[in-house]
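Encoded as structure tokens, here's the structure I'll be asking about.
Selected chains only, in their assembly positions.
As written, the chain order gives the labels A, B and C, with residue 1 at the start of each chain.
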């Protein structure tokens, strides 16, 4: 804690804080808990909407799904612990986000993981990636929540600072939302779940510190997850909530007992007494400091109705979990901590929460990458086949099945669209509806231009949902940035948020929860700014959905695009250039949000109306990769395509692999062509006929008929399926 | 005709089994909590997938001692049908109700994927409606599904017709590549000597609806229903 | 207090995929001369006071019933009397 902050702490209590109090202050005022550098910027997000039942500020956001049903969701980072101990770091990250969701009274139904690792040839990457993936699998599979989607990207900017972001969604009754509030004078404060140990003390501070060479020496700040215990906790909490004895509940995440108690009292405007002697513990001679700051996993704090402690005890006994009354709600606005008959901390709750320091850190935008498009340095090839194969065989664009095959993505039998598609779709049993989920982010775009990058991330997430037919409803995020004390990083942060907020407004997707992870740096080098968007959408009729795979020989292929733009603009083939020569630069794709909204609306209309049979958005690798993925989507019945590029200017490779925004590749039964044309006309969306599904090869010709590539699907599939062998072995 | 689905605290396919039996097959079904000692009048016992008690030591090692397993043992001793799916299979082998053991997958990784199974025997109540040689598509989702038994034990299983399912390719060939977890003799499912207890690693309950990618798994439940009705 | 240590390993003849994986990883890290690796479990059990023979018998029973699966694993037991050994 800085001296300035310390003196303020002293002022608030009108006396010098003791060691325990200092620990509490330092944990609560830490970046991770207080959002001191980010709060003023986060206010720019739109957070309201007719469907929003709970916006940011709670453990998770909640959105109405109609028919009495709602969905709670949130995303969180576990970057630093996962770099030190990839298996347990990632596993406990899953545990934490699950608790955030079931705390709201929701039953978790899906997990998604957004991962960033260093270069594939960096010596730690295989160990880190292997450990993270098996850690996510180890926790999620055991607790029985399917991991249905995510993203994985390798880039040297993450060599020494990987990103592990996990999103969880759960369903609940719209009229039975639980919140983390400690209200009602005299109500008991109850501790449930695992006993407290010395593990993870100062985890919250670690999450807010960059890595130096001593990172590997840091001691048990990493915890071991116990997914079985979490399953018991989940079932017991949901059962208890059903009984109605719970007033408020919150998980003990970062800064454990300290933050859960202070935040619950803060939200209710009350105070709390905590009696540490009653806290279940698994180690001897723990000090109040340790008890208050331990980050032992699988624990919750709840406030129950007075007199109903017995019910709580009974339920937790049945699930073989410790339960203890550790305090009560008071009206004096103070957090008082008792231990062995004495008061060991006595602090004003407001000083810890609402009145925590707020920084308006200086901003100074800096260009992170050259502004010239490096494609000019590449020789133009006549045959683009080898380039497509190289792109498909690159770990960033290759099939991620070696990852998601380790995740139980089917448990609960709701997964209509498993990982591999634009968005995951889960049916909601007992209704006709399905929920669509995706995570998206492109750090390179943000490095080139954080404002545009933020906008593009939101647009792509929404587009991915629209490609299944689902209407985007709301989003969460994980804002992974470098050191906020550097004005260039702060400028990236501020601009990315403005871009995201702008897109949220234009596309009607309020932000209902989120997470900030700063200090993603090693030895003074920051990661690329990496805001990740997690978005939820709703499909009213699960039966009317689309996937990205081509379905039938003879179906026509169209490109939906903004009406005033060429179907494929020149340039911006970032991933293609990166794979071919390792260079980055230029501009992120241009985007008009109005046109984006129109393209998405048409895609949804076509899917619901039954005249679009498959839809796939263009992202990294442009039309070339989108075609490849659509041809290979169903390995057992892969289907080729014969395509002619629409007219346009610029190099052929730049257009074929260009990453233009707001484009969707759709396949349409020949008989439906008229309906699509009419609808596009009405919607003011551009439509380019580019070919048809046919044969067992992907063939692309230039507008003048000159062949650009002709690749057998068997060869394409082999390249694509083996892309991760280098990282995960065969 | 009623099915009982056993529920351990770490079961996570209990609801999926219940859903498939009740809403797809249309049969009677109830849950039985692991602390119970009776199956409450069920005709068929289903031990579902999941992680019974966390399964940290060895899958199923602790579950075999639970009170409900006494009831399952009695049910089996009376010659009545018992189906163990995934973790249920692991538990039944640990309990000695089925032969062999399930090691960690040869790849050491959890695998969730579709597989094809060749039915090898119609003698169990769950496969009476399935011709030997028929190929079924179902998913697996496990980290410890690598069936093991010693060569003598294997010879005995073969001789007694206790091998019920083997991993195969879509054409029914038992190729190495189709044996995703490295099981001895491609074994995906076995029954006890009497044939009333079946255990398999793949998940028939996840392959019971078109929306889930296959309906082949339904046939196991329907077969048990038909046997009970006759 | 006494401490029992139990080693659980796959039986000879049972392929040990974990050991194989470690061997492969060691050789790709450049360690030479590693002829074979086997990975097993190592379980420390703290026991209340009692007679060594009884303790051994109890631990053997634990192994047979819970700690090892006789179909594929062997076990070995060591009993080390702890600092406050039986009086």
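Going forward, a residue touches a chain if its C-beta (ideal position, glycine included) is under 8 Å from a C-beta of that chain, and two chains touch if they have at least 3 such contacts.
The structure displayed is predicted, hence computed values, not measured ones.
Peer 1: Can you tell me how many copies of each labelled chain are present in the full complex, written as a formula?
Peer 2: The structure file's complex resolves to the formula A x1, B x1, C x2.
In the analysis below, only the chains that are shown with their structure count from here on.
Peer 1: Mind checking the centre-to-centre distance between chain B and chain C? Centres are C-alpha means, answer in whole Å.
Peer 2: Here chain B and chain C have centroids separated by 30 Å.
Peer 1: With chain centres defined as C-alpha means, what is the inter-centre distance between chain A and chain B in Å?
Peer 2: That gives a centre separation of 36 Å.
Peer 1: Roughly how far is chain A from chain C, centre to centre by C-alpha average, rounded to an integer in Å?
Peer 2: The mean C-alpha positions of chain A and chain C differ by 42 Å.
Peer 1: Considering chain B alone, which of its residues make contact with at least two other chains?
Peer 2: As it turns out, chain B has no residue touching two or more other chains.
Peer 1: For chain C, jot down the residues that touch at least 2 other chains.
Peer 2: Expected reply: no residues.
Peer 1: Of all residues in chain B, which touch chain A in the complex?
Peer 2: Within the complex, chain B contacts chain A at residues 9-13, 15-16, 19-20, 49-51, 53-56, 109-113, 139, 141, 143, 170, 203, 205-206, 208-209, 211-212.
Peer 1: Enumerate the contact residues on chain B facing chain C in the complex.
Peer 2: Listed in rising order, the residues of chain B that touch chain C are 57-58, 61-62, 65, 93-94, 100-101, 103-108, 146, 148-150, 182.
Peer 1: Along chain C, where are the residues that touch chain B in the complex?
Peer 2: Interface residues on the chain C side: 14-15, 17-18, 21, 66-67, 69, 71-72.
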